[in-house]
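Only one structure is covered here, and it is reproduced in the block below.
Note that this complex is displayed minus one protein chain, with the remaining chains in position.
Moving on, here comes chain A:
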Amino acid sequence: MGIADYFRERRKQQRGSASVAKERLQIIVSHERSQRDGPDYLPMLREELLQVVRRYVTVDPDAVKVEVDRQEDHEVLELNITLPEEAERVR
């Protein structure tokens, strides 16, 4: 590692831990907010959907996304299931 890199690294570390804290907080807070606003059954619904999908396809635990969107006077339940690349499929 060159001297310039060394100082750059040092500078980064010196910028302090507050920026890391802020970043982590923004992520967790927005995640918790999105769950809070939805109905109580969302996490269960997500979990069961994941189980059903997994009977046929191997997917990551976070491959199933369930969200509720409010649009004026009605709500939209949005399901998003990301399937893996062809090579990773079981059958």
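To be clear about the criterion, contacts are C-beta pairs under 8 Å (C-beta built on N, C-alpha and C of every residue); 3 or more make two chains touch, one makes a residue touch a chain; residues count from 1.
Simple rule for what comes next: contacts and distances are computed from a predicted model.
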Listed names "Septum site-determining protein MinD", "ABC transporter ATP-binding protein", "Succinate dehydrogenase" or "Biotin-dependent carboxyltransferase family protein", with the criterion being the UniProt name of the chain not displayed: "Septum site-determining protein MinD"
Residue among A:21, A:52 or A:83 that touches the chain left out of view: A:21
Residues in chain A touching the chain absent from view: 14-19, 21-22, 24-26, 28-29, 32-33, 36
